[in-house]
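All protein chains but one are shown at their positions in the complex.
Let's look at chain A:
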Amino acid sequence: MIDVQTKMTERALELLCLPEGQPSYLLDIGCGTGLSGDYLTEEGHYWVGIDISPAMLDAALDREIDGDLLLGDMGQGVPFRPGSFDGCISISAVQWLCNANKKSDIPAKRLYCFFSSLYSVLVRGARAVLQLYPENSEQLELITTQATRAGFTGGVVVDYPNSTKAKKFYLCLFSGPSAFLPKGLSEAEDGEEATESRFTKDRARYRMARQGMVKKSREWVLEKKERRRRQGKAVRPDTQYTGRKRRPRF
């Protein structure tokens, strides 16, 4: 069973679109115990990891990873010369910048400090792919605004947007001229499903959506539960027993 972190690193590396067959020098923000770094090494890249926790870095040393480690706070800036790295990844770390640990911390300033220094240490045209868990849309907007202020272009790629468990956010940032943003993964096989909003002139009547459903069928029960969830009410989780056919006497 492949670790979730490793899977996310694989996807982040995929989104990074590095030149094929060429070893690159990468930055791993919030590298922790080096799980993501191990994958980078496996793919033939060289990397430097930054983490704020000495305990995590000690554990990384015990695992004998190949990359170099730094004890540092990303909110204070990335301490490298301009144009040092060919790319940057981060797995489940950037959202921590939104927490103010000390009274004097202002998340927006720390985010801007991080993104502006990241922009500088990347080679022109390089990308940064940051997988994160935003608490809500305001947090995501705060993060993307600061990244844009720092000079990055790009956007958020969402994988499996319809699944609460599998949904993952990847903030893809480009430091050079605007590049094409990759499509997020989804359940649909044909990949025709749009992951960004489409603005069209035709308005589908809301009632049409429910016409297909027979009242009291399993489909209807699931739709009703989803509706109540959207309204913010407490709803039992869906299981294999939801809306099942009961015995006639019921």
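FYI, a residue touches a chain if its C-beta (ideal position, glycine included) is under 8 Å from a C-beta of that chain, and two chains touch if they have at least 3 such contacts; residues count from 1.
Following the convention adopted for this analysis, contacts and distances are computed from a predicted model.
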*Can you tell which of "Trifunctional enzyme subunit alpha, mitochondrial", "Cleavage and polyadenylation specificity factor subunit 3-I", "Protein phosphatase 2, regulatory subunit A, beta b" or "Multifunctional methyltransferase subunit TRM112-like protein" UniProt lists for the chain that's not drawn?*
"Multifunctional methyltransferase subunit TRM112-like protein"
*Write down which of A:16, A:29, A:48 or A:94 is the residue touching the left-out chain.*
A:48
*In the complete assembly, which of A:69, A:122 or A:140 touches the absent chain?*
A:69
*Name every residue on chain A in touch with the hidden partner chain.*
22-23, 25, 44, 46, 48, 50, 52, 57-58, 61, 66, 68-73, 75-81, 83-84, 102, 104-106, 109-110, 113, 117
